[in-house]
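Working notes, beginning with the structure itself.
A single protein chain has been omitted; all remaining protein chains appear in their positions.
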Amino acid sequence: MSTRRYLISKVLQAILTLAFVLAFNFFLFRAVGDPVTQLLRGHSGISAQAVLQLQRQLGLDLPLPQQFVHYVKETFEGHLGYSYFYNLPVSQVIAGRIWPTILLIGLSTLASTALGIWIGIRQGWRRGSKYDQGMLAFTLFTYSMPEFWFGLLIIMAFAVGVGPFPALFPTGGYETTGAGYTGMAHVVDVLNHMVLPFFVLTLSYLGEYSLIMRSSLLETLGEDFIITARAKGVRENRVLYGHAVPNALLPTMTVTILQLGFVLSGVITIELIFNWPGLGLLTATSVDARDFPVLQGLFLLFSASVIVANLVADLLYSYLDPRVRAA
Amino acid sequence: MSLLSVHDLFVNYRTQGGPVPAVRGVDIEIGTGEVLGLAGESGCGKSTIAGALLRLLPTGTEVTGSILLNGEDVLGMRPGRLRAVRWTETSIVFQGAMHALNPVQRVGEQIEEAILIHHQAGEREAHVRVGGLLEQVGLPPRRIKDYPHELSGGQKQRVMIAMALACNPSLIIADEPTTALDVMVQAQVLKLLKELQRDLGLAMLFITHDLSVLIEVCDRLAIMYAGRIVEEGPAQSVFYESAHPYTRALADAFPAIGEGRFRKAPSGLPGDPPYPQDLPGGCTFHPRCPLAFEACPHIDPRLFDVGPGWRAACLLVDSAKPVLEAARTPGSGP
Partner (left out) sequence: MRPRPTSTEPVATAPDVHIEVKEPPRTPKQIARARRKAAAKRVWREYRKNTMGMAGLIILGFFVFVAIFAPLLASSCGLDPTCPSTGPQLHAPSLKYPLGTDDLGRSVLTLTIWGTRISMIVGLVSTAITILIGVTIGLIAGYYGAWRETVLMRLTDWFLVIPFLPLAIVLATLLGPSFYTVIFVIAITSWPSAARVIRAQVLSLKTRPYVERARALGASDWHLVTRHILPNVGPLIFANTVLTVAVAILYESTLSFLGLGDPLHTSWGTILENSFGAGAPFAGNWWWVVPPGLAIVLVVLSFTMIGYALDDILNPKLRAR
């Protein structure tokens, strides 16, 4: 199979998956109860006329196949419905919350992958050492910990200051309200608010990356070409970073990107407890408000981003691994 | 002084179940330009020797005895000196058709790396030399840019050979260089190795389980069984007039066409080689030996002289007679 055919098949697969998510979302909405009732739950003061109008607006008076076409068309035009809770179109509600989440997820994912890979390399290189064993125990522990609980502990320790701990950081939020910082001061203020959620997210996922890198490196170190490199007189350090790591990084990288789905899940509770005004907090508050249109929009967005991340992982892999590139 | 002189080499692998003796007291001498063949079944310790010569065995492996390379003790070398000796004095042709090449590096870079880390040339000069090396092993220089997976098994093996020549070593260890290649390609690679050896005056330690390969390229042959050399001598003598029953069995396992002595059905050897942790007493070969007699389970034979520069570790040889003669009168040994 040529490179082009590989790429095309990957893109087609992604599109197919996206179509599945769209269909799933569509039927989910209609399979469970009456959509209008769902939409208006908690808004009982709405007249029968308004309900009818809503039905027409959603295309619910049409036969099912036409409804689906209508729905897909609307979705692609960016119309994700209307939030009665915010009295705004869903797309607007979501757009206003995207950047804080990208900032938080982006930075913490960068940090946890970089740190996790570095730890995993050191573990794999000195397999069975005290360091390796300690890190494995630590990894198992962070894996077993609900992120939000860890977040609550961190808040109590470093934002509230329980017992001997110093209250160093704000308990939550994106910036100091009413302070009106601009320029550099504003950046510093936001970063100061981000320290704790960033720390919690980074630490929560670091262990998974280190575990993957460790096992991938162990496998690579057992390969014959490592012995070839040693026999050539290559220094140990270069055997590791010049030969073993580049090979071990490939699978690690793919798995890292596939982890995005889990990071998204973590970000929902972390944003909630740190009151970080991103998509995660929006999800949590929409659950409380039973704001279905927003929840559905978010579900679609989250799924689409994971699908796109998968596609990027595939494409990146094919670019970095000469074997796939040619296969 | 010989180029490589190994004396009383012992290698113990460290495992959970205790040390496993893989090599038990081996002596090897290779002179300049000489080709020694080392043969034996898999697991007899022949590849372990290859690893021990450049100290490439897993950390924790216990290696004792002496390995003198150009008169210098390899086992006593500091890490820096060891790295400098690797590839410049001795290089290895691995079983390249398998996984001995880094899959994500261009083959040219992999050969160049050896030249560069030993400061044998600048970057540009090294590049030119890699092209020359590829031509020397019969590959077009444009293959420099290829990744290992883009090459066939035979081509990969040629790359491995080019790599081994990169730093002009005086000794090349060829560890199963033709295994896993199909027969036609095997013959080509073998021919190439033989020509290079002759043209460059290389000394070579040629390791394989295929005796018929060795007879074509080697001056002398050493046969290993259960971590020891059981017969050693001029290639022709060892192959055609084998003094040790094990050598005879190995030679018979690869019948050559048109030779009278192979008309008979090739005699396969019964049973498997022993586990290194659980060696039989006396001569380690006796449970499988067709000529074993009462003394064999009790006496561990040393290497006895068979002829000039020809020795074998078999009680039947003690009377300095070839095995077949001795076999006719069983019990005529010690």
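The chains carry the letters A and B, assigned in the order they are written, with residues numbered from 1 in each.
Definition applied: contacts are C-beta pairs under 8 Å (C-beta built on N, C-alpha and C of every residue); 3 or more make two chains touch, one makes a residue touch a chain.
Source: prediction; values computed, not measured.
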{"item": "Of A:84, A:292 or A:317, the residue in touch with the unshown chain", "value": "A:292"}
{"item": "From A:96, A:173 or A:261, residue that would touch the chain that is not displayed", "value": "A:261"}
{"item": "Residue in contact with the excluded chain [from A:15, A:52, A:162 or A:185]", "value": "A:162"}
{"item": "Chain not shown, touching residues in subunit A", "value": "16-17, 20-21, 24, 28, 32-33, 38, 133, 136-137, 140-141, 143-146, 148-150, 152-153, 155-156, 159-163, 171, 260-262, 264-265, 268-269, 272-273, 283-284, 287-288, 290, 292, 295-296, 298-299, 302-303, 306-307, 310"}
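Everything below uses one rule, namely that only the chains that are shown with their structure count from here on.
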{"item": "Intercentroid distance (Cα basis), subunit B paired with subunit A, Å", "value": "54"}
{"item": "Residues on subunit B engaged by subunit A in the complex (per definition of touch)", "value": "51, 54, 56, 83-88, 91-92, 94-95, 98-105, 110, 113-114, 117-118, 147, 149-150, 163"}
{"item": "Subunit A to subunit B touching residues, read off their complex", "value": "223-225, 227-235, 238, 242-243, 246-247, 250, 320-323, 326"}
